[in-house]
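Note that one protein chain of the assembly has been removed; the remaining protein chains are unaltered in position.
Each chain gets a letter, A and B, in the order it is written, and its residues are counted from 1.
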């Protein structure tokens, strides 16, 4: 077995910004809360206005001097102001018209030699197969997403939302990077809800079409890894209520496989032409209380003609399933939350996270992945967030190959004052890869560990999800042993 | 004559989204209406406030206990609230400050082989010369436009608007397409109106400069084809009132001809160098009631040195005219609307739709195009929209060539309930091309037809222009015979 040399790319302290201002869900929650508060105030205001009205009337009745017609008129004035104010509140909050969400991270990761250090959660050999390590002090790039929403409310009560997401990523620290800018429109879609003609099981359903990230994707934030990530172009329906405790969602997504080499049938062993196809993914997410059951089938016509190495046949179909639990406590042991998921896929489904994104899988490929994380306060001012991500797969890219890895990650935060906390992260990853010669890969059997301290500034501390934050960080020790 | 083989690329049902949320004109109308409504309410509220004031005063006069100074003060309070509310309403509606418009379509077009099918309104051999066929169920790409406006109102009454449009198009279904993203800033311009020093014929005129789509462009939506499309970088003036029934507009647009081959004078027949020039388009649109008369002259210095084939001379000047009628009924036969236009151009003007966009035209090129469409309800819940687009041209790219084609398109929609309608589209196109060897093109004499059924969801049905919508579609039959 090939042994890798031991690397200790000790990095020194520099600043990074990781901000997730107002993710869509967050923003909605905040706005929702604020709006509920406003609603309560409005109701109170109306009651009081009515009381004041009665009072004025009483005062006037005593005198008998006021014209009768002005009393209801005055009431309407307040109602008008109320209505106008409510409308601009909806517009200002993004419930109607334009709204903006943003995610961004940008940092400078300088190694002890004074130059940019290689980094990122996928920097170990396991990274190529999804084996993320902890992201604290480990992201050298600038990546940002700007999400532009436009919401409409119709007279019949129907709502429509149009969303477009502009994303970009670069490893350059410069402000102008020319053609290297990697700007992408990752999402453009429309979604309708509250349709008055949708009744019965469809009463609360919404429908969508376009290019998007599936609504039901979720991630382990500390590893910068989705648990499941489905994205592409298609359409579907969300929130069909099949039974009192069963909500289901259906979508069809297309993904493009482009410009891959095809086996040369006339001269096997020589290069053939390149070809394209579409990987169609039919997906259904089902929610039973806290449980989520996802099933996916996929088909990529003629992908079995893809040249993935002598003696291997690429998959042209696949299936995939995930069972997940979304817990609203810290594993039943205290306040906090946790999520746990087991994923399994075969053929094209054997890329279990990025559904349908890999066309190089063999028709025998089989992968199983486990993902668990939770967050809680272990003491006042001390938060902890442990996470596990582990995978085993066989016959993935070549007959008889195997890729096994497991990551254990713990993030600890100590809130010092309103604007400052110390964050600590320890990551351990074990890996054992037997690629059987695929793509000139070497076998690897080793492990990796990393320990990072990050003094962190926040506008307001108090929870793992509070953003934005600005960090300095000092990887104390990182090491790869193989 | 070369005969093409008969193709029947039968496509099967998949989802698409076609949304045109709030085109600038639409948005303004809606906002205008909403604002007028608000104005009326404000006036009513003020009357009522005054009445309430008088009433309180009467009550107090009876008692003689209130300080005199507080009465006008209270009136000002309401006026202040009113003023503040009016201002945030203007800001929320985009009348002042930022506003956002969007156009997007995104779909998945899968053929019966289970792979992406070729598509688009310009998929027939006539497409290269502008011969669009119906777009229903025929657009495989993701294309979106995000329009960011910033409006300012000055103390002297003047208004300024700054508009930038970010557009992108891709045939990939993936969310991340890397460098292939085709993002473009298609418009960046400023427009001033309500200038107090503009009087007389210029009283309602507005001026602009920058890069833009001309304001007076218009299209046949069902063919995804503009009737006339002028865009580039320049400046001009809109809405000069020359007589009671005559409004005129003047602009100068520049367009870049880049990196085209030049005739090698020393060694005719061998490749020469590449060159650049500018096609300057002087344009004037004139409105007389429902009639529009457009005249254009254009000049591209040294474009006659362009190498477009042995024995041909490329045009370095051109002219173009369009006479159009914008009808506010369905051809005088009922409610609805229609538009009809005849366009003719010579030399560089012989690209009659995309004005000034083609530098390969010969100096003898001559093109005439007819465009007609209308929409009406033929019965309650049944809308129809027929359209004709036809063109004849001679000496276009080579001496003696001819390109003749005609498209007939009918869209029918049956509104089933508040959120659902069935759409049907039939397209027929005839074409006869004699390219005389230009660019290795073959002669084509044939026709094409297409019939499509599209179950369509909308937040609110009721009219061809209501957007957004989400469609499933089933091309029942398409065929090319040549």
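Definition applied: a residue touches a chain if its C-beta (ideal position, glycine included) is under 8 Å from a C-beta of that chain, and two chains touch if they have at least 3 such contacts.
Predicted, not measured: the structure shown is a model, and the values here were computed from it.
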From A:245, A:329 or A:418, residue that would touch the chain that is not displayed: A:418
Listed residues A:168, A:411 or A:441, member touching the removed chain: A:168
For chain A, residues in touch with the removed chain: 14-17, 19, 21-22, 38, 41-42, 44-45, 47-49, 51-52, 54-56, 58-59, 62, 78, 81, 85, 88-89, 92-94, 98-100, 102, 104, 106-108, 110, 113-116, 142, 144, 146, 166, 168, 170-179, 181, 183, 417-420, 457-460, 468, 470-472
Absent-chain interface as seen on chain B, which is shown: 56, 59-60, 62-63, 65-67, 69-70, 73-74, 76-77, 80-81, 84-85, 87-88, 91-92, 97-98, 148, 150, 152, 154-156, 158-160, 162, 164, 166-167, 179, 182-190, 192, 195-198, 207-213, 231-236, 252-256, 258, 276-278, 280, 299, 301-302, 357
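By our rule, only the chains that are shown with their structure count from here on.
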Turn needed to bring chain A onto chain B - CA fit, degrees, nearest 5: 120
Whole-Å gap separating chain A and chain B, where each centre is the average of the chain's CA atoms: 36
